[in-house]
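Note that one protein chain is taken out, while the other chains of the complex remain in position.
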Amino acid sequence: MSGPSTYEPNTAIERWLDTRLPIVRFSADLMAFPTPRNLNYWWTFGGILAFCLGVQIVTGIVLAMHYDASGAGAFISVEQNIMRDVNYGWLIRDLHATGASMFFLAVYIHILRGIYYGSFKPPREVLWLLGCVIYVLMMATAFMGYVLPWGQMSFWGAKVITSLLGAFPVVGKAITTLLWGGFSVDSPTLNRFFSLHYLLPFVIAAVVGLHIWALHVPGNNNPTGVNVKSKTDTVPFHPYYTVKDGFAVSLFMILFAVFVFFLPEALAKADNYIPANPLQTPPHIVPEWYLLPFYAILRAIPDKLSGVLALAGAIGMLFALPWLDTSKVRSMRYRPTARIFFLVWIVAVMALGWCGSQEPQGAVIPGVTGPTLIDYDINSVTWLSRIASLYYFTYFLIITPLLGLRETPLPAPDSLYTPVLAAPPAASATVQA
Amino acid sequence: MVDSLAQPADEAAGPEAHSRRDFIHIVATAAAIGGVAAVAWPLIDQLNPAADTLALASLEFDLTKVALGQEVVILWRKQPVFVRHRTPKEIAAAVADDHASMKDPATDASRTKPGHEQWLICLASCTHLGCIPTFAQGQYGGWLCPCHGSVYDTAARIRKGPAPKNLYLMPYTFLSDTKIKIG
Partner (left out) sequence: MTRIPGALAAIAVAIALATPALAVTTQTPPLSVHWSFQGPLGMYDQEQLQRGYKVYREVCSACHSMNMVAFRNLGDPSGPFWDPKYPNPNDNPVVKAIAKEFQIADIDNDTGDAIKRPGTSADYFPAPFANEAASRASNGGAYPPDMSLLAKAREGGAAYIYSIVTGDGVATPHALTMPPGKYYDPYMAGDLGANWTGNPNDVPLGGVIAMPPPLTAGRVTYDDGMKASINQEAYDVAAFLQWAADPKMEERKQTGLAVLIFLLIFSGLLYGSYRTIWREVGH
């Protein structure tokens, strides 16, 4: 839907600039971009994500002014210098650490919206792929960022995850030595993680630029999944969606503020307040909550290499989704059967997340011991992980392709406006929130 | 229900024309600007010296370490400082020149504390380009800067050479006759 530009330079300065670098035209076109008028609040998470990226970059650059990336000095530079001595250092650090969790919360809702409303379907496949790339970059950035405070969990989480690469035959050991810069996770690893952690957010920002460009070619999807047919289907992005996104961001900020100011330790791990000690393994090594589902999939498979491949495959499923989904109908609003399988998938992912936080031999139903199946009790966290992982892969590889061919969807409306016009007479003719 | 299909408000004149200037938009924008300013302050203030730097902002020094006619150079806020125990002859020479012509006129009394004229405490950084001047060199018996030849007298006032100002003074107080607190 990127039509001709509607911008008209008004002043002499604007005309002068427009013929040399049409930057005002560019932003005016962005602001005037025709956006479907029926977008609901699930569509505000793109703006919320941009806000989160901005917060992380600004707070991160400030933290880097006070951080010492050496094995000897990192923990002290964070817990003594930044948290106690730097003016407002505690606030900036808490914003950055909590902001990472808020960033992932928003990205998961954004992804769920994309799957539910079929925003990944043609012609938006590249938009979806770029989003997957951003997600992978986010996970890498967050993983490296968590190592930087150099607490027990930072060190051991880094050790466990980087050791995974040693699972590859032949080249595994060479890869891990190269990555570590030594024979184990140590100061050289920390230093390079800091450099890359500073770099990747700007790579993310560049890919976000491509993501928005790829969005603006076909234009936004909308809750009906039906294409925009005429100008009356859309409103200009500014002020309609700039203000709506702003409102959503301020609500998001309320949740953010509750965590930063009143629950800063809720998402933190106690062990990370102990300086890294290579001679002492913490009893429970757990990644941050947003990586738990993948951690559970990794641990579900006893063989190390297979576990790594399953982890990669789980992320790869997202990349493959546009080609796995055969449905002609975009939005699950009109696909009641697909909706049910999708909701079960969400429950499976949440179950995987819970499993990732537990010990592999822990009981799912407390106090109940069942027969041992192969290597673990059937009531163990590991077997729940295996069942949920099986559903995870089945959903993408079997259910999604089959559903498009077998289901009977509800009739989709002809245009964006049909649901509005078909609203019962009791409803007001003006705003339907 | 044609109203619901009306064009967005910004295109129409008439009743919708005031929408841009609606009071609610002005208040919301003002609140947003206030919010941004409140957020910007911590991001700027974090550049200011941190609490551990400020803790070292003051230094207490025991003057009994400096014999009559000698000086020590100490570090205060990571900068060198002269603490000079002047002899009566040096004090007299400085006072005598109080009204001599010099680049940066100052009386000896303005550069010392009353009752403690034997103590001259100033930054050991030549006001030309920052070298540390050598003690008791130069024709006035004060200091001579080896880098470009600036000559200071016994009150650390610039008398000859390229330096524009007298050696800088900084705030200090006498906690007792033998102890000072600098900064």
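Labels for the chains are A and B, by order of writing; each one numbers its residues from 1.
The rule we apply is simple: a residue touches a chain if its C-beta (ideal position, glycine included) is under 8 Å from a C-beta of that chain, and two chains touch if they have at least 3 such contacts.
Note that the structure is a prediction, hence the values are computed from the model and not measured.
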_If I consider the whole complex, including the chain that's not displayed, which of A:A12, A:V170, A:I254 or A:I374 touches that chain?_
A:I254
*Candidates A:R124, A:K159, A:H197 or A:K244 - the one touching the absent chain*: A:K244
*Of A:M83, A:L137 or A:L305, which sits in contact with the chain we cannot see?*
A:M83
*Check each of A:A270, A:A312, A:V368 or A:I398 against the chain that is not shown and name the one that touches it.*
A:A270
*Taking the entire complex into account, which one of A:S5, A:N40 or A:T372 touches the absent chain?*
A:N40
_Residue numbers in subunit B that touch the chain omitted from display_ = 3-6, 8-9, 16, 19, 22, 24-25, 27-28, 31-32, 35, 38, 51-52, 54-58, 60
*asked:* By the contact criterion defined above, which parts of subunit A meet the unshown chain? Give residue numbers in ascending order.
replied: 37-38, 40, 42, 76, 79-80, 83-84, 90-91, 94, 105, 108-109, 112-113, 116, 223, 235, 239-240, 243-244, 246-247, 250-251, 253-254, 257-258, 260-262, 264-271, 273-274, 283-284, 286, 289, 292, 333, 339, 343, 346-347, 350, 353-354, 357-359, 362-363, 366, 381, 417, 420, 429-433
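Rule of thumb we're sticking to: only the chains that are shown with their structure count from here on.
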*How far is the middle of subunit A from the middle of subunit B, if each middle is the mean of its Cα atoms, in Å?*
49
*Would you mind writing out the residues of subunit A in touch with subunit B in their complex?*
58, 62, 65-66, 81, 84-89, 91-92, 232, 235-236, 239-240, 246, 417, 420-421, 429-430
*Touch list for subunit B against partner subunit A, complex*: 1, 3-5, 7-8, 10, 32, 42-43, 45-48, 50-53
